[in-house]
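Input: one structure, supplied below.
All protein chains of the complex are present and in place, except for one that has been dropped.
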């Protein structure tokens, strides 16, 4: 059974900035869908902030196994009720992959219980280091590879990651825990920092490979438990000595 | 400088149920304060839901290093604005120790990004196991000790703990990750499951020792960074090659 | 490409004890191979202590992706040079799955840097709890399931697990962190406690499913880095400012 992937994009920069439009004419989300086209184990849908129901009506969200999220300038416009629905889906097993500026999105904060605050600055040369070569998300990734990206730096206010898969070196003196996994309820989360709208990180073969790996890793492994019913009252002992 | 401890208690059961009143005539919080009285490194304050501003006006919260939280029947009455203020304080370094039914309190859920759902059942014999004898919270605690407590059982929907210090065996076939640490921002969190209002767990010498250890562990280690200002814009390179 | 699995068994109890012989006439390892026969992605080999070169000549070890290990009464007979070769293979990416009494085997201790000491006692009813339903090793496993097994109990002297996937409740008051993952170098390790030679745990459908899941999880994800050459001297800067 294919992994049902939904790529959600704010999809604003691509309409207003010439540079971004030139790189991603149909939107970042469509570009990502493009490089996933060789993944026969995935069915990919697109969703955008300006779509009806902000792109994620129940029918879509409830049939999504892994949700990718790219947002930046319009975090505040995302409906709080949608944020709660996304959070509940993650707790019931949906994978969630916030990209780049998604560290400050409402779903990121609600799911992780963290501000996502960080230090940022000018675009520069950087090098992504593979710190966890045993992790499925790092399969096929070398010890390090180069990008040109917006500076995202420590201190980064996230909970302690389950696994710190990648950390990034920046030319001007900073480092950043930019590839980190978390679990919440039955759901797996992977935050990955590349993907500035005016840069070409999504064209990079390793970034593409990491996103593919992450989707496969984040797909639910178990049938949902009856999580949305809250606490369970166990009325009979599990064990009775005979 | 003393650790400034505030013990927040819902303080309702003690007023309405004879059995609880008999065990904790001035409230669970007052009883806990009592056994902390030999801790010369602590200054302890009490706070209750029915106090003005639900017991935690700015003046109190902003001068609290570690907040203990006991709530049960009135979780829903806690003001959402107060929950946000508690969460921000934790992110800025305040320690937070939710006890027993606090797993379902609003601050627990907001801070951990988790439902806190679990399975529960009848009071029974149980045995708390020390899984992490290197941890400061386990100092002086034997390999295991007995209690008679309400059943709290797996599945327990919490994020992966930083350290699983204790887990509890129950007579009728269950286990529970009932002593777990987390970090959020600059704040440390310890959830500990004993403390049912109609049972004597707070009289137990090991429970008392664990709570003392946990307060010392959860006290902030660093001066608060300027966390509440959100993301920081770094305008100059940290490193310039000469 | 299939996962190349080698099941190593001490294979002594099965020759000397009638009860064990009746349960596992061709050895525990052959029984395990039997229930793996529906895994088309695996090629399974058997190896035993009394085979030439203790069952693991270079040709076998160097062509093994995941090594299962069952030993008990003859830990001391395993050659130290073989232990070193196993350890080096794990550091270069081979998965390692010590079962049951393998907690005290030489490879377990050398790889984990730990004694593996524990408390043990009489066979009894027990219940394995699934603490990590997001983990691939827990795929398809319910919240808990029953076994009748030898008592293995805390305190268990292992390093802090990367993930504590299962913990086991025992009728007489004990618990045990009996399903735990670790990483060393490029290799993944999963210790799993069921499998007493005179009990039927390997007949249990969930134990079988967990072993299958664990083999897939422990298979190497990356090509080996040049680990066996020791430290690498980097003679040129990775980054030169232009």
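Residue numbering begins at 1 within each chain, and the chains themselves are lettered A, B and C in the order written.
One rule holds for everything that comes next: a contact is a pair of C-beta atoms (placed from the backbone, for glycine too) under 8 Å apart; a residue touches a chain by one contact, two chains touch by 3 or more.
Just so we're clear, the structure is a prediction, and the values are computed from it rather than from any experiment.
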| item | value |
| --- | --- |
| Neighbouring shown chains of the undisplayed chain, as defined at the top | A, B, C |
| Omitted-chain contact residue, chosen from C:6, C:144 or C:174 | C:174 |
| Residue in contact with the excluded chain [from A:177, A:193 or A:212] | A:177 |
| Positions on chain A contacted by the hidden chain, ascending | 127, 129-133, 143-144, 154-155, 160, 163-164, 167, 169-170, 173-175, 177, 241 |
| Residues of chain C (touch criterion as defined above) contacting the omitted chain | 87, 91, 104, 110-115, 117-121, 151, 153, 155, 157, 159-160, 162, 171-174, 182-185, 225, 227, 230-235, 237-240 |
| Absent-chain interface as seen on chain B, which is shown | 93, 125, 127, 132-136, 138-141, 143-144, 162-163, 171, 183, 186-188, 221-222, 225, 238-239, 241 |
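Criterion: only the chains that are shown with their structure count from here on.
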| item | value |
| --- | --- |
| Angle (degrees, nearest 5) of the CA superposition of chain A onto chain C | 180 |
| Gap in Å, rounded to a whole number, between the CA centres of chain C and chain A | 33 |
| Chain centre separation (chain B, chain C; CA means) in Å | 37 |
| Touching two or more other chains - residues of chain B | 155, 160, 173-174 |
